[in-house]
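Input: a single structure, listed below in structure tokens.
All protein chains but one are shown in place.
For chain A:
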Amino acid sequence: MRVLCCLDGDNLQQIQSAMTPFVQANDLTVGLIYVVDNGPRDEMARKRDQLLRPLRHAPARETRIEAAEIAVAQDILFEGKQVFAGAELLQKTGRPEREIVNTAAEWDADLLLICPRNPRHASSAPGPKSVGHVARFVLDHAPCPVLLVRQKNREMFPLKRAPSRPLHEL
């Protein structure tokens, strides 16, 4: 079984807990993917364009930016490797949702593990906006089953049950 885990720098513990039932599997292969999001770079390019400058920074600045991105990606994957010894590390750059889906197909993943959104970015409580755009895209487009790794939450339950109404009132 080939399980691809999506790391975002803050979700290793959640992924680790979710992987517990699979760890006993005999033919388990774990892949850890981290995508350097190039969205922020697009934002910077837009601002440069607005100020009538070339879209790319000076070469020295580009080198520094790339060095920072690679260092962080390697850090995050290294942390993952310490938890999942023997895992394959997959470092990508691009739009995270697309890279995850494409990598799942290329890597021939049987299962994808992803958190609904980075807990830093918004509340992780269940609700209409609890699934971020990356997880939403992956759920919609993944080439294999996807396990959405939510944090356990019992505070909001039970949800309000709508009373059933007679047919003629509908």
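By our rule, a contact is a pair of C-beta atoms (placed from the backbone, for glycine too) under 8 Å apart; a residue touches a chain by one contact, two chains touch by 3 or more; residues count from 1.
By definition in this document, contacts and distances are computed from a predicted model.
One subunit of the complex is not drawn; among "Gluconate 2-dehydrogenase subunit 3-like protein", "Arsenic transporter", "Secreted protein" or "Phenylalanine--tRNA ligase alpha subunit", its UniProt record names it "Arsenic transporter". Even with one chain removed from view, chain A keeps its contact list with that chain: residues 9-10, 37, 39-40, 42-44, 46-54, 57-58, 61, 64-65, 68-69, 71-72, 75-76, 95, 97, 118, 120-123, 133, 137.
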